[in-house]
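Every protein chain but one is kept in place in this view of the complex.
Moving on to subunit A:
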Amino acid sequence: MTQPERGVTPLPQAKRRRRSPLPSILGGGALLGLAAFLAFGSLGQSLEYFKTPSEYQLEQSTLAGKPLRLGGLAQAAEYDPQTLNLSFQLTDGSVTYPVQYTGAVSDMFQEGQGVVVRGRFSESAQGADPGVFQADELIVKHSEEYKVPETQAEIDQLRDLLESAE
């Protein structure tokens, strides 16, 4: 479709060779399989679920001991700036869990603050009582719009608010 320019000889076309693409496909497939095996083997540990306390209560049997992001409103916070120990109650209006965290918290941390904590429930928990949520990371969601939800619609609203901000 194009005319060769003056002085440019078109290069000879590559020889048609019958070459099986099988070895490279097999090699690549094996590599991909290996990588997938490595990654998905650890996916159980590295996949984190975002839950509100009432969602966690429903799925407690499958989620117990797994890494989790738990979102809700902070209540009854007790913080000692000298030891950096923070404990508070995380609620979404219907279910409340105690949370334990060690680390500095700014003045921004107030009652009724929307927070997401990353961590897991302590191993010692038995039966229906999941124990204390041990947080490794605390993400404070700054917003003026938080209030303790009363209806399911308000719980969903809070969930969206907490999750979308991240």
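In this text, contacts are C-beta pairs under 8 Å (C-beta built on N, C-alpha and C of every residue); 3 or more make two chains touch, one makes a residue touch a chain; residues count from 1.
Assume contacts and distances are computed from a predicted model.
S.K.: The chain dropped from view, which UniProt name applies: "Radical SAM protein", "Cellobiose transport system permease protein", "Heme lyase CcmF/NrfE family subunit" or "Cytochrome c maturation protein CcmE"?
M.R.: Listed in its UniProt record, the absent chain's protein name reads "Heme lyase CcmF/NrfE family subunit".
S.K.: Hey, which of A:Glu48, A:Asp129 or A:Glu150 is the one touching the hidden chain?
M.R.: Of the listed residues, the one touching the omitted chain is A:Glu48.
S.K.: Out of A:Gly28, A:Gly65, A:Pro98 or A:Gly112, which touches the unshown chain?
M.R.: In the full complex, the listed residue that touches the missing chain is A:Gly28.
S.K.: Just the residue numbers, please: which parts of subunit A touch the chain that's not shown?
M.R.: Contact residues on subunit A toward the absent chain are 1-5, 8, 10-11, 13-17, 19, 23-24, 27-28, 31-32, 35-36, 38-39, 41-43, 45-51, 67, 69, 81-84, 102-108, 142, 163-164, 166.
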